[in-house]
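With one protein chain removed, the remaining protein chains of the complex are shown where they sit.
Read from first to last, the chains carry the letters A and B; within each, the first residue is number 1.
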Amino acid sequence: MINRLSPFLLTMMVVAYVFLYAPIISLVVYSFNASRLVTVWAGFSLHWYAELWRNEAIQRAAGISLEIAISAATGALVLGTLAGYALQRYPRFRGRALFGALATAPLVMPEVITGLSLLLLFVALEQAIGWPEGRSVLTVTIAHITLGTAYVAVVVQARLAAFDRSLEEAALDLGARPVKVFLVITLPLIAPALVAGWLLAFTLSLDDLVIASFTSGPSSTTLPMVIFSSVRLGVSPQINALATLFLLAVALLVTAAGWLLRPSQES
Amino acid sequence: MSDAVRRRAVLVLPFTWLLLFFLAPFFIVLKISLAESAIGIPPYTPLFSTDASGWHLYLSLGGYEFLISDSLYFRAYLDALKFAAVSTVFCLLVGYPLAYGIVRAARRWRGALLLLVILPFWTSFLIRVYAWIGLLKGNGLINNTLLALGLIDQPLTLLNNAFAVYVGIVYSYLPFMVLPLYAQLEKLDPALLEAAADLGCRPWQAFARVTLPLSLPGIAAGALLVFIPAVGEFVIPDLLGGPDTLMIGKVLWDEFFANRDWPVASAVAIAMLVVLIVPMAFIRRLLQEEAA
Partner (left out) sequence: MKRFRPGAAAAVDGVSLEITAGEFFALLGPSGCGKTTLLRMLAGFERPDAGRILIDGEDMAEVPPYRRPVNMMFQSYALFPHMTVAENVGFGLRQDGLPKAERAARVAAMLDLVKLGAFAERKPQQLSGGERQRVALARALAQEPKLVLLDEPLAALDRKLREETRFELVRIQQRIGITFLMVTHDQEEAMSMASRIAVMAAGKVVQLGTPQEIYEAPASRFVADFIGGVNLLPGEVTGSEGGRLLVASAEAGGTILAEHGPLARGTLVTLAVRPEKIVLDAPPSVANRLEGVIRGFAYRGEASTLEVELATGRVLRVSVANNARRREMHGLGDRVTLGWDPTAVVLLVR
């Protein structure tokens, strides 16, 4: 491995990886710091984890975030798969340009704009037809579905592009109708991409601050919102503990996903 | 079910959803940007009303006038563009060697190396930005280390300034730069570089004359994927920036949450959109060409 990389390249890579992981590692290390002064090491302690455990606000927010993330990821999966399929398989239809733009714009649109526009929509809707009633878990979920759909669509599109269509043709040839072909042949074989898409939408929802801030209400404070208001006041060791737990959860999730997506599933 | 019916069935759900929850909101933002701030719920004047003499349309360009008149907004826009652009360049400088190195690495390491680049992305964005506070502040890790090593006498101001914002943006958006670059560099035929060497090029020349030009699409894609969202960044300038690093995303937030001035916030959003529409269309074209 080393001999194809010049010393310069190798150094740059090491620097880059250190750059990427130094903050994360420092977070983890100092979550075990007995001292409140996050940057002075005062001995190993699980004190902050204990405090975190007792922190009701964070726990409630975590529950809400999880609830939203699961619903939003599932909704995004359905919409994103349909959108990705349409974009990949239907080269021409009326409104395709618009549809394509709508399905991919959320990927690059600044979140403040998306968040503001959705909130204004909800307010206008509430004025006009009385729904949705105020901002709540529902409105945040709707917002996250809209954002997640774009990401899932990209993943699904990429997977379908590499899909062997002769398998679908063979199924048609043998008498299966197109819907059946999709359910029995296509879907099972693109399943890993669907799982990846779901996880992606899930992470995005769980992590989102800006859109949630715009579209949530008093009863639907999400975890990032709690974290944000907490860190605005300065460094907080409980947050370090939370961060470490978060990292652990993500690491487990990624390992699980990697195990699920192992290559032996398809030829 | 015929082809056309089937097609419609697939499209109806996502298309309707996106029309309602993505496109329609922008029109509402436009409408509100043309209203005036008011007391009440909602805190803006209605677009039209009916009374004895018929329909009245209320349009106010007050929000936009405000934007133009107060140089704060203009500067915030320019600063946002500047920060985004400079960060994009730095991101490229850090990301290109990384992507190039991963491509050059032995095949069995590539997956792991890429995963290591993406992994931080899967952990909370907010938390990672927060982590930099601990590293960059006056008595933070970096300063303490430098002091302890005797390299400096006094703590450096690394936080709440432009430097911190640059670091934050480069850090958060690095995967968006590395992935398209990697995808493009991976397609490069190593035989091309061998041919260049065979014809007398030294490694640096071969890089400049062969690799770099051929990786331009990847560079463009990565740059746009970093630049466009960075312009509207809020969290990074808020947590890591200071009074002299006002970015337009933060302005929008403050107008909305602090000043409760919805029309002005909407006007800011519309102005941002107008500025970003061109690069966004550009990147859509690029992504389409990639897929084709």
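Some observations on this one:
The rule is simple: a contact is a pair of C-beta atoms (placed from the backbone, for glycine too) under 8 Å apart; a residue touches a chain by one contact, two chains touch by 3 or more.
Everything quoted here is computed from the prediction, not taken from an experiment.
Touched by the hidden chain within the whole complex are the displayed chains A. Of the options A:Val78, A:Ala101, A:Ala158 or A:Leu172, the residue whose C-beta touches the omitted chain is A:Leu172. In the full complex, chain A touches the omitted chain through residues 164, 166-167, 169-178, 180, 185, 188-189, 265-267.
The rule is short, and it goes like this: only the chains that are shown with their structure count from here on.
Mean C-alpha positions place chain A and chain B at a centre distance of 17 Å. For chain B in complex with chain A, the touching residues are 1, 6-7, 10-11, 13-15, 17-19, 21-26, 28-29, 32, 42, 94-95, 97-98, 100-102, 104-106, 109, 115-117, 119-120, 122-128, 130-135, 137, 139-141, 144, 171, 174, 203, 224-225, 228-229, 231-235, 238-239, 249, 252-253, 256-257, 262, 265-266, 269, 272-273, 276, 280, 283-284, 287-288, 291.
Considering their complex, residues 1, 4-6, 8-10, 12-13, 15-17, 19-24, 26-27, 30, 37-40, 78-80, 82-83, 85-86, 90, 93, 95, 99-106, 108-113, 116-118, 120-121, 123-124, 127, 142-143, 145-146, 149, 153, 157, 161, 178-179, 203, 206-207, 209-210, 213-214, 224, 227-228, 231-232, 234-235, 239-240, 242-243, 246-247, 250, 253-254 of chain A touch chain B.
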